[in-house]
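Please see the structure below; I have some questions.
Missing here is one protein chain; the remaining ones are kept as they sit in the complex.
Our next item is subunit A:
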Amino acid sequence: MGTVLLCLLMWACSREAPDEPSTTNPVITLEHPEYFPNDVAMPPDNPLTEKGVELGRMLFYEKQLSIDGTVACSSCHQQEKAFTDGKKISTGVNDTPGDKNAMSLANLHWTSRFFWDGRAATLEEQAVQPIADHREMNLPLDEAVARLQADNQYPERFKVAFGTEQITEELIGKAIAQFMRTLVSGDSKFDKWIRGEVEFSEQEQLGMELFFTHPEPSLQIRGGNCGDCHLGFLTSGDRNNLTGFHNNGLDNDQDLKDGLADVTGNVRDKGKFKAPTLRNIALTAPYMHDGRFETLEEVLDHYDQHIQMNNTLDILILEASNEPIIPGEDIKLYLTDGEKEAILSFLQTLTDEKFITNPKFSNPFN
């Protein structure tokens, strides 16, 4: 009796009894460098689990998820290319061309609003859209569910991962999202430099400082203006709402694509696209949402000399130059060749060899 009472007392004081740890499918923590933001919560309805990630990895590489069984998520997101495909515009089943460049997948837990135009609010939502998109895998989601349900191993795997054999679109999205969250890139030379493990060359050091600095000629501060959109250690866009989307002066008003305005309906968002992470940027050519630039030199030349004026051009570009700005003149950064080379050498330090060779991210069917 005494023991029962004691148990009752202890239980009464603990607001939440801890869940029984599942022996078959333990919850896992997302491993990441300690200087990545620690305040980004895991979605409460989709915690990372060992079996969820494992299932997500299979689905990521599963060709049954395309109408004719020829492509998987991994077709456009190849590990050795930091999960891009090297093409200007990605193609789906039957070589159907899309209209966008495949985005690199890295550190997605620290990003928000997915796709170049921000149409998915969560990674779970993003994960299933390419399956159904007729330009990509072109498989209606109910058909995707039916195929996996009829498979000899997936129902059991969903049961272990999510407690039910009843496969749904939502669970497919959750599993793939879990795997994608584990794609953490945090072991580049830049990371080693942050951790004090390596030194930068003088050129890399200068490149990093230029990267993160907004120029101000009146104070003799020179900058490459990259860090205004590609923030901090993650070098990816702002996580707050839609502030990570920018119009970077690719086209004049006449040729400007809608971008974010397609999603928000706000004319002020015309021409804004997601600022992607620049981690592994040396591996993810070609560049921009439409893959228009083949090399990083071309990208830098665009920002330095070829900004197109338009009505929604980002004001941090509008107001950035290493020379005094003359109203009415073209917007130019006026970087020197040496400064451009320094920025390029810093960008090379963002390449993470471990990320592109990590066996945990590779095709499980091989």
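The rule we apply is simple: contacts are C-beta pairs under 8 Å (C-beta built on N, C-alpha and C of every residue); 3 or more make two chains touch, one makes a residue touch a chain; residues count from 1.
Throughout what follows, contacts and distances are computed from a predicted model.
**Student:** Since a chain is absent, check the UniProt entry for it and pick the matching name: "Branched-chain amino acid ABC transporter permease", "Thiamine pyrophosphate-dependent enzyme", "Copper-binding protein MbnP-like domain-containing protein" or "Citrate lyase acyl carrier protein".
**Tutor:** The missing chain's protein name, per its UniProt entry, is "Copper-binding protein MbnP-like domain-containing protein".
**Student:** Sort through A:Asn241, A:Gln305, A:Thr336 or A:Thr357 and give me the one touching the missing partner chain.
**Tutor:** A:Asn241
**Student:** Just to verify: which one of A:His134, A:Arg268, A:His306 or A:Lys360 makes contact with the chain not shown?
**Tutor:** A:Arg268
**Student:** Please give every residue of subunit A in contact with the chain that is not shown.
**Tutor:** That gives, for subunit A, the contact residues 1, 5, 8-9, 12-13, 34-35, 37-39, 110, 194, 208-209, 212-214, 216, 218-219, 221, 227, 231-234, 238-241, 243, 266, 268, 311, 315-316, 318-320, 324-325, 327.
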